[in-house]
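Here's the structure we're looking at; comments come further down.
Here the complex is missing one protein chain, while the rest keep their positions.
Take a look at subunit A:
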């Protein structure tokens, strides 16, 4: 029996080493994760107080006749036992049908597809900006002497500790109200993107910067950097050719997690800046107890998270050749 387990482990390890194998293992895992996510959300939404049938007919407090409620319950299958509803929902999900929104009276899949782009753009831009800020901060603070070091590490800690809602408000007050440079709500043009992206990017940059600076310092102290200096490599070469790549490795592996945190940050940011997107859709759906939309959004986010983790793994292989051969 232990032999079989060991055999399975070594097969799994062998699979993970090749890129197609890694993707296969990840996809199987993804299926499992999505199932768990669908199950958890399905039951969690049921814990919200109130009658879903009322929500369908115009939300809590609306004057609805018992007959209308009963009709709605029958139409949406809400009168069936919970487990039957759960199985029916799973069955629909397997066929790719995310169901129909209670509140908006339209199919969930196209609804989410319409919102996905905005949120993805926000998250990807924020990740890119966070990386850029972290890189600049880490390189500058390890180079400019003691003062820069203290200032850099202080900035990182402060920005990592900033809550999104506070930062968003502060940015609006500063850039929209006082300076009047940028719109306080998200508009279609690029100017409307600046504040939301900054709100998401700055705290993340603090996190990434701390990690990058740490590993950059470790790399700069290492014997291979001394060897390179002894060959006549200059300070810029030391950083670009040798040290930065080492500094980036842990930050890359964190980026998968960071992407997940950006999506959850998007809920806050999209609401504050009145920006259409998955986050706002999710918040609205939870408020009116729109179960299909909640489940659908969470599934899409989970899928995005899984894909991002996979991308991170592939990026790590690209940046760290040792992972390819091991």
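Keep this in mind: a residue touches a chain if its C-beta (ideal position, glycine included) is under 8 Å from a C-beta of that chain, and two chains touch if they have at least 3 such contacts; residues count from 1.
Following the convention adopted for this analysis, contacts and distances are computed from a predicted model.
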Original post:
Between "CbtA family protein", "ATP phosphoribosyltransferase", "ABC transporter ATP-binding protein" or "Cytochrome c-type biogenesis protein", which matches the UniProt record of the unshown chain?
Top reply: "ABC transporter ATP-binding protein"
Subject >> Which residue of A:148, A:228, A:254 or A:283 touches the chain not shown here >> reply: A:228
**OP:** May I ask you to list the residues on subunit A that touch the chain which is not drawn?
**Re:** 6, 10, 13-14, 17, 222-224, 226-234, 237, 241-242, 245-246, 319-322, 325-326
